[in-house]
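Just below is one structure, and these are the notes that go with it.
Here the complex is missing one protein chain, while the rest keep their positions.
Up next, chain A:
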Amino acid sequence: MEMTRKKTTFSERWNLRKTWPLHVFLLPSVLLLLIYSYVPMMGIVIAFQDYKPYKGITGSDWVGMKHFIFMFQDERVVQIIANTLIIALSKMVMGWIVPLLFALLLNEVRIAFFKRTIQTLVYLPHFLSWVILGGILTDMLSEKGLINQFIAGLGFTPVFFLGDGDWFRVTLVVSDLWKEFGFGTIIYLAALAGVNPSLYEAAEIDGANRWKQTINVTIPSIIPVGVIIATLSLGNVLNAGFDQVFNMMNPIVKDKAEIIDTYVYQLGLTQASFSLATAVGLFKSVISFILIAVTYRMAVKFANYRIF
């Protein structure tokens, strides 16, 4: 055994002779992330400054926690945080239950043609943007719109979907559900397709009818996936959906519909309160990060889920 330690060069230590192309492959991505992801992260310091664009980050005055203190003393901000939580949590709960139920029902369809057609149709809205859907839904849900014509036709009074704060929240949640529930079923359907058929055969021999099979075989099989989805979605508790709210909101419902993201946009880019907007955004990012870290740990621990 040779005990003399050979001196390794930098290139040998990093195996560069063989792997330098791999570093080259990564270089453009690394540069772009550095500029457009990491530099903005440094830019967060303007939340602690009175940032003036003509003075730049190095020249602006430091003000410590001023903007954060202002933020929590502002009643409007508290209301906006509450709006965000209410809307996001309702969407999360609905977005968890409905795809699960829909996947269970779809799993019972034995005719392949029906199953495929239904899947094609329900996935579609996911691919349309809230700009398009916001335009169509604003029209359909308006006072004289299609939905209210239908409601009136059934003999009920029209509903102010977009002109009443509480109804507006319901509209946000239901339309988001409508857009995304189909896409959400994909992962459950994949899990259901992976269930071992012999489990059903065994259950059938034991005399289980379809309902019993669902309770004792199907549901236990997709619970792990359901747990992962629910856990990971907790990281979105402050994401109430900027695109949707921005495109469907109107001044009448602003009190109950303004969310953190739309507020940051309004503060920062229409009122040019750069520092305050960054502070509000930072507050949101910190909470979200903590939630993501905690839920990811939970997912690893309880469901053995890993990104890599």
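Here is the rule we go by: contacts are C-beta pairs under 8 Å (C-beta built on N, C-alpha and C of every residue); 3 or more make two chains touch, one makes a residue touch a chain; residues count from 1.
By our rule, contacts and distances are computed from a predicted model.
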Which of "ABC transporter permease", "tRNA 2-thiouridine synthesizing protein A", "FAD:protein FMN transferase" or "Alpha-ketoacid dehydrogenase subunit beta" is the UniProt protein name of the chain not shown? "ABC transporter permease"
Hidden partner chain, touching residue among A:Val63, A:Val159, A:Ile252 or A:Met298: A:Ile252
Contacts of chain A with the missing chain: which residues? 13-15, 18-19, 21-23, 25-26, 28-30, 32-33, 35-44, 46, 53, 102, 105-106, 108-111, 114, 117-125, 127-129, 131-140, 142-146, 149, 160, 162-163, 178, 182, 186-187, 190-191, 194, 204, 209-210, 213, 225, 242-243, 247, 250, 252, 261, 264-265, 268-269, 274, 277-278, 281-282, 284-285, 289, 292-293, 307-308
